[in-house]
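Step one of this worksheet: look at the structure below.
Missing here: one protein chain of the complex. Every other protein chain is in place.
Order of writing sets the labels: A, B and C. Residues in every chain begin at 1.
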Amino acid sequence: MEGDKSIGGAPAGLGMSVGRLEAFSDGVLAIVITLLILEIKVPAGHEGTLGSALAGQWPQYAAFLLSFLIVGIIWLNHHATINLLQRTDHTVQVLNLLLLLPVTVLPWPTALLAEYTHEGTPGDQRVAVLVYGLTSSAMAATFNVLWRYILRHPELHKPQVTTELLAVRNRRYNVGLLVYPVATVIGLVSVPLFLVLMLALALLYLLPTPDVRT
Amino acid sequence: MEGDKSIGGAPAGLGMSVGRLEAFSDGVLAIVITLLILEIKVPAGHEGTLGSALAGQWPQYAAFLLSFLIVGIIWLNHHATINLLQRTDHTVQVLNLLLLLPVTVLPWPTALLAEYTHEGTPGDQRVAVLVYGLTSSAMAATFNVLWRYILRHPELHKPQVTTELLAVRNRRYNVGLLVYPVATVIGLVSVPLFLVLMLALALLYLLPTPDVRT
Amino acid sequence: MEGDKSIGGAPAGLGMSVGRLEAFSDGVLAIVITLLILEIKVPAGHEGTLGSALAGQWPQYAAFLLSFLIVGIIWLNHHATINLLQRTDHTVQVLNLLLLLPVTVLPWPTALLAEYTHEGTPGDQRVAVLVYGLTSSAMAATFNVLWRYILRHPELHKPQVTTELLAVRNRRYNVGLLVYPVATVIGLVSVPLFLVLMLALALLYLLPTPDVRT
Partner (left out) sequence: MEGDKSIGGAPAGLGMSVGRLEAFSDGVLAIVITLLILEIKVPAGHEGTLGSALAGQWPQYAAFLLSFLIVGIIWLNHHATINLLQRTDHTVQVLNLLLLLPVTVLPWPTALLAEYTHEGTPGDQRVAVLVYGLTSSAMAATFNVLWRYILRHPELHKPQVTTELLAVRNRRYNVGLLVYPVATVIGLVSVPLFLVLMLALALLYLLPTPDVRT
């Protein structure tokens, strides 16, 4: 049967199930979104009051919130994409791992951004923005590689997936591909500007609109 | 079909499944409840015996236990709420992420509270209580936002959900909304009092009563 | 219907599902068993070779291995127990949280034991053994509380659960209740003896025998 062969040569029912792909990815995404808080430290040996010490940590809160939202968005998009599949193949699995790579990396540029927003030289701040921007752009890029592979393999789709739905999503993900690199280039001017811009884009994305709800 | 459209425009079977919403949220809750212990340090370079050094760390144990119970309670309520749904929509997903935000933040005010119970000035202690109180109040508030959205969207419910069940739960969650802010205001007087009060309320909540078992 | 009422007053299908209880508990157990390695440090600024520095860390490896095995055993027993259920109630959920409390605590006495095996005074070593012993005994005790509640509530069981199976398991878990306290008392003599004894007991437990395989 051709249906069997398309699952990487394994007989039907022995390929990677969609459920386990989701469970593993959900695990990674849930852990990353929860580990982010470990980068926010309790002030120790601070001068002045605890209140002012906490207020001085605002770049840490902004970087945390931004990464929380980015991981949340990737989770929503990931589910919406994997949910189109009725089965997977070896390439989907490897491309999914490729997407999880920048996702697991994210806590590190988050800490970098938080650390250098205040104290770094302008040059160091640009490096921090660049590393964060590259990581988030890599998330968008690897997500799109996975998306395009799925787009081109209708034999993996559930029967109710329509070309209209695929076209709407494709436009939306193509836009998403541009957002992070553009924000990064703008952000090279200043870290606070980068944080505000990225936060605004993430919040905008989460607001429901007729288009983005599909 | 109207049923299809209500899943954010996606054809039936392609919206976010309730199962994956639960799996991701369970992952986040399980990780937060397990990360809390990382804030309790092994005494190093202590004077006197290890026994007395460990005894001196009691605020860390109290803060750990309190946060463990609060996350446990949120998990019970979250499951009881999501379990009413037979499907979700974009808003449920975004409101669920909104609830997970203060949940993932909790290890940080927990460490803050543990650190400043003993050693801080009275002013610093009030700040620590305030940050902890605001985080736990934000958990209750975002939970109630999610709850009220679900309450007002019966088209998402399983058929066996009754208005009586919803009314009982609604009264209970409304009370829950008041508990953390009130305890926080009382707790501004002293951190130990705050810990005792919050622990008592959490334990009271977990005890089964005819009302709270629904 | 009586069947409905037994799920804490909620209509059928709206109580806590066994699946979500397992998923949350599996999450906590998987995280604890994986966090243990974070307590083993990379030697920095050591005298002599890296090889000898690593060899000197043996108490850390022994404590890690012991806690890994204890969490693994709890996971096996937890699954075997929850798998008897076809539904849960509020008490099962709260008792399950009670069991997860010492489970999440375990990384801390593990670090304590590793730290004080070598360097502590004899008194400090006894305290470290005692804290570890109390935590593992609390795991066995809370597991038995959960077990006994389930034992006494046959209305929660799957139909194929037999009284013979329950009797075999009950004997085995009663023995398990004694193991940790007895090992702790013996271990007050010396930490290495405690580690060897506990490791031997854990390995013995994992070996398949006709009795323990049920």
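We adopt the following convention: contacts are C-beta pairs under 8 Å (C-beta built on N, C-alpha and C of every residue); 3 or more make two chains touch, one makes a residue touch a chain.
Computed from a prediction, not measured in an experiment: that's the story for all the values here.
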Footprint left on chain A by the chain that the document does not show: 8-17, 20, 23-24, 27-28, 31-32, 35, 38, 89-91, 93-94, 97, 100-101, 104-108, 111-112, 115-116, 120-121, 123-124, 127-128, 131
Chain not shown, touching residues in chain C: 22-23, 26-27, 29-31, 33-38, 40, 42, 44, 49-51, 54, 64-65, 68, 72, 75-76, 79-80, 83-84, 158, 160-162, 165, 206, 208, 210, 212-214
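Assume only the chains that are shown with their structure count from here on.
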Equivalent interface positions on chain B and chain C, same or different at half: different
Reference chain A; chain at largest CA-centroid distance: C
Separation of chain B from chain C, taking each centre as the mean of its C-alpha atoms, in whole Å: 25
Junction residues of chain B - those touching two or more other chains: 23, 27, 31, 35, 38
